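Yeah, one chain of the complex is gone here, protein chain that is, but the others are all in their spots.
Read from first to last, the chains carry the letters A, B and C; within each, the first residue is number 1.
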Amino acid sequence: MKVILTKDYDELSKVAAQMLLGEMFQRHERVNLAITAGTTPIGMYEKLVAEVRDKDYFDNVHYYNFDEIPYKSGRREGVTIGDLRELYFTPAAISDEQIHVLDGENYEDQDRRIAEAGGLDAILLGIGADGHYCGNLPSTTSFNDFTTKVDCDDAMKERIAPHFEDRAETPDFYVTMGPRSVMNARHLILFASGEKKAKIMKAFIEGAITDEIPASILKMHPHLTVILDEAAAKLLDKEK
Amino acid sequence: MKVILTKDYDELSKVAAQMLLGEMFQRHERVNLAITAGTTPIGMYEKLVAEVRDKDYFDNVHYYNFDEIPYKSGRREGVTIGDLRELYFTPAAISDEQIHVLDGENYEDQDRRIAEAGGLDAILLGIGADGHYCGNLPSTTSFNDFTTKVDCDDAMKERIAPHFEDRAETPDFYVTMGPRSVMNARHLILFASGEKKAKIMKAFIEGAITDEIPASILKMHPHLTVILDEAAAKLLDKEK
Amino acid sequence: MKVILTKDYDELSKVAAQMLLGEMFQRHERVNLAITAGTTPIGMYEKLVAEVRDKDYFDNVHYYNFDEIPYKSGRREGVTIGDLRELYFTPAAISDEQIHVLDGENYEDQDRRIAEAGGLDAILLGIGADGHYCGNLPSTTSFNDFTTKVDCDDAMKERIAPHFEDRAETPDFYVTMGPRSVMNARHLILFASGEKKAKIMKAFIEGAITDEIPASILKMHPHLTVILDEAAAKLLDKEK
Partner (left out) sequence: MKVILTKDYDELSKVAAQMLLGEMFQRHERVNLAITAGTTPIGMYEKLVAEVRDKDYFDNVHYYNFDEIPYKSGRREGVTIGDLRELYFTPAAISDEQIHVLDGENYEDQDRRIAEAGGLDAILLGIGADGHYCGNLPSTTSFNDFTTKVDCDDAMKERIAPHFEDRAETPDFYVTMGPRSVMNARHLILFASGEKKAKIMKAFIEGAITDEIPASILKMHPHLTVILDEAAAKLLDKEK
């Protein structure tokens, strides 16, 4: 684990963008990236769009979403891929052939598809205040899981409902790459910004590996990079 | 995880030897291997000695022990390195410059030494019927540990005492590479032979990742190879 | 370049077999090997067949021939693939799905096919007394060539005619991976046995890089292993 301390959100966004660009340039052959939606990457995608849009030298880069909350009716694409299109794929003009959608139908195939495409070169992950990453929330998946379907109880439905304008679209399940799927990537990049992440980052970096903090297992990966801004790092033991 | 089923101990020994030879030939620059003592590797070392002895094209291969039970008096080298010398280093005529001893004095330096030497290319591990590997026995280390010292309570002293002709030499502690040290290796090779390992191998391969079975964490590694003979595999679910 | 000096043909065959087995075990995902026919590898294939036959843990290994002399009539497979079947594929019971034939029809596709399959992990090459490797004979290809078709003049037809019982089957052309195709492999393994190779091996190892000795370009590769027996090495400068 390497911890990169940046001074603010802008530097964090820049470092994350540079790291992904580095992966894209690293090989001439197909490069496979799994990337995150959410709020943390907004600044990074802004920078990335400027560098990637209309640049045919990135045609070898392929993208995967690592979780999905489908619409119950199935009338439109899921929440995660929709967010990724808005944040990155559409403004960066990424072609459809480079986008590999995980959804509620094909999740059992996700790990095989990725393996056959040569494996993930990198996966960019956010972390929740509860220690979740992808759809691996406390009590939903176990360390042993590959890509899987998670049934939503009422509490979970309440939690994911805000993603849907029409609450009736809240699904009974979501899908996510599991801990073992994620650990198969060659490079894990986890980033966290802001004071609201300070407590979990202290627990993540300094604490035990426990299924109460699902992300803690990622510390076992031989190539994990953690990017923090000052606010997210403020509770860390200064001695280290 | 790739599981290699061999028909008997001889094939298991051959496959393990071929795999280590493969690592040795893989790079012209320094190759770093951490290897195991014990009974499982006896057949493998016999084969390996024949291939390695007096072959100067293996001068780039360096060896590490991953745990050590020191003699209390400190009058002689520890149990593990002594066994490795007898099983392999001496009959294969490995030079001292290629042997990097972990002992009760230098353990805090082990992870840094290995990182500075370029990291471990492979680590060959046995597994105990209790799910231990290296010196990571249930209730001794946690998943979060790097190389560490383990204090021996009376039960542990009883357990390790048979290693010492003079029981007064039984030490108050031993040292071991911890889970995170092991997970930093580029290739984990775990092998198990015989019916007495059948139960733990079923739990390891098919069961959960839990600190009750310390080795179970190794399943999270992106490049783990498991070698079994038929007897050790006899309880595995045939469908898989 | 690493030069491995073995004492005789048997050790050379063993080392080459171990090196290929090492490549096969190195990755769990698809492994791609291009291998040579001819007389040098006979001993190696004998050893390899014993280790590979009926071992399903090698199902991830795929094989390519790197040159081909087609039958003029097209009534049967070419000379190289025929030899490889006899020497290795048939006795080792390699399945058809693992054999990727280069022939007079598909040669323009060879480099793209290999790139899309992830590139060659290793290529095992012999060397001729005239410094040729694959079908890269002096004055036939240039360093700049990828896989290509070589038209045969009368001298060349005379040279290749002995491969055909019915001389009328001698073709007007052959195909070969070119220097740049070969240099794209991750590991080049070149072996030479016997006194008849001593002179070319001295020129290869100690001499200049020149298109008069086509194989000399291989010295520019960052990962080239040369395996020699004592007879092939007898003219080498002992000081080095």
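Criterion: a residue touches a chain if its C-beta (ideal position, glycine included) is under 8 Å from a C-beta of that chain, and two chains touch if they have at least 3 such contacts.
Predicted model, so just to flag it, every value in this text is computed and none were measured.
Engineer: Among C:Ala50, C:Ala93, C:Ala129 or C:Met220, choose the residue that contacts the chain missing from this document, as touch is defined above.
Structural biologist: Per the contact definition at the top, the residue touching the missing chain is C:Met220.
Engineer: Given that one chain is not shown, which residue among C:Ile69, C:Met183, C:Ile200 or C:Ala215 touches it?
Structural biologist: C:Met183
Engineer: With the full complex in mind, choose from A:Gln26, A:Thr39, A:Thr90 or A:Ser139 the residue touching the hidden chain.
Structural biologist: Residue touching the chain left out of view: A:Gln26.
Engineer: So that we can see where the missing chain sits, which residues of chain A does it touch?
Structural biologist: With respect to the unshown chain, the touching residues of chain A are 2, 4-5, 14-15, 18-19, 21-26, 28, 51, 57, 223, 225.
Engineer: List the residues of chain B that touch the chain left out of this view.
Structural biologist: 29, 115, 118-119
Engineer: If the missing chain were put back, which residues of chain C would it touch?
Structural biologist: On the chain C side, contact with the omitted chain comes from 142-144, 179-180, 183-186, 207-209, 217, 219-222.
Definition applied: only the chains that are shown with their structure count from here on.
Engineer: If you list every residue number at the chain B and chain C contact, are more than half found on both copies (same) or fewer than half (different)?
Structural biologist: Answer same: the two copies use largely identical residue numbers here.
Engineer: Once chain A is fitted to chain C on CA atoms, what angle does the rotation have, in steps of 5 degrees?
Structural biologist: Here the rotation carrying chain A onto chain C measures out at 180 degrees.
Engineer: So what's the Cα centroid distance for chain B and chain C, whole Å?
Structural biologist: Taking the average C-alpha coordinate of chain B and of chain C, the gap between them is 37 Å.
Engineer: Could you please state the distance in Å, as a whole number, between where the Cα atoms of chain A are centred and where those of chain C are centred?
Structural biologist: Between these chains, centre-to-centre, one finds 44 Å.
Engineer: Among all residues of chain C, which ones touch two or more of the remaining chains?
Structural biologist: Residues of chain C touching two or more partner chains: there are none.
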